[in-house]
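Our next item is chain A:
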Amino acid sequence: MQTELETAMLNVELGDELTYNVKPLLHEIRHALAKLLNDEGPTVIDLRSLPLAPGEEEKLLNTLGHGEVHASLNALGPTEVVETGYPGVWVVLHYNTDREVIGKFIEVCDIPDLLRSQQDDIREGLEQLQSGLA
Partner candidate 1 sequence: MSGPSLEKGLAAFREQIDAPVAAFFNSCMHCGMCADACLFYTETKDPTRTPIYKLEPLRKVWQQEYTFWGRSMKALGMSKPVTDEELGQWEELVYDSCTLCGRCSMVCPVGNDIAYMIRKMREGMAAAGHAPDGLIGATKRAVTIGSPMGVKLPALQAQIRHIEEDTGLEIPLDREGVDYMCLLSSMEIMNFPEYTAALAKIFHQAGVTWTISSEAFEATNSGIQIGVSEIAAELVQRIVDAAEKLKVKAVISPECGHAYMAIRWEGPNLVGKPFDFKVVHILEVLDELREQGRLKITGKEMQRLTYHDPCQIARRGGVLEQPRRLLDMIADDFVEMPEAGVMNWCCGAGGGVSSNERADDLRLKVFNRKKEQLDAVQAEGLVSACANCRIHLEEGLEEYHMDLPVLSLTETIAEHLAEDKS
Partner candidate 2 sequence: MSKDETLGEALRRQGVTRRGFLKFCAATASMMALPPSMVPVIAAALESARRPSVIWLSFQECTGCTESLTRSHSPTVEGLIFDSISLDYHHTLQAASGSAAEAARETAMEENHGKYILVVDGSIPTDNPGYSTIAGISNRDMLEEAAKGAAAIVSVGTCAAFGGIPAAKPNPTGAVSVSDLVHDKPIINVPGCPPIPVVITGVLAHYLTFGTIPELDDLKRPKAYYGKSIHDRCYRRPFYDKGLFAETFDDEGARKGWCLYKLGCKGPTTYNACATVKWNEGTSFPIESGHPCLGCSEPGFWDGGSFYSAISTPTEDIPKAAVYAVGAGAAAGVALGAMNRAKKQKSVDAHEKVTIDDLDKEK
Partner candidate 3 sequence: MTETEFLLWVRGPALQIATIVFVLGIVARILQMVMLGRKANLAEARGSALAGGLRTMVTRSVPDKGTFQRSTFTIVSGYIFHIGLFVTIFLFAPHILLVDEVFGLSWPALPTPVVDATAVVTIITLLAVLIHRLKDPVMRFLSGFSDYLVWLVTFLPLLTGYIAFHRIGLSPTMLIALHILSVELLMVLFPFTKLMHTFSLFIARYYNGAIAGYKGVHS
């Protein structure tokens, strides 16, 4: 794990030669994690709002690595929610029904909101269950 991370960091160094955006992103994630621990709330980073060179995104994701949770949900197309090797740092990938990416986010939080069952949906489910039992 240690060596893998080191290799990944090396790659980040290489990537820095292009947009210089990978390292600042990692720092932003570090700050967001610290904020989260201090109860200052979650952070969401839109990966599509930053210029990244080919391969830089992969380097970033490789650096973050994989953690214990890998969830997928299906709402207007699939969405993948992956906890990275750093607990509290999640990668959220939205796809449309053609499996084209429509959103890429890094969320720093206990659990991404989207994984929770939503009040409206619960209410609707309850209604359905009740009407089914009636």
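Here, contacts are C-beta pairs under 8 Å (C-beta built on N, C-alpha and C of every residue); 3 or more make two chains touch, one makes a residue touch a chain; residues count from 1.
If you want to know what made the cut, all candidates are chains of the complex that A comes from, given by their letters.
Since this is a predicted model, take the numbers as computed values, not measurements.
Every candidate listed (1, 2 or 3) is part of this complex; the one in touch with chain A, counting any copy, is 2. Residues 17-20, 44-46, 48-54, 56, 73, 75-77, 79, 94, 96-98, 100-105, 113-114, 117-121, 124 of chain A touch candidate 2 in their complex.
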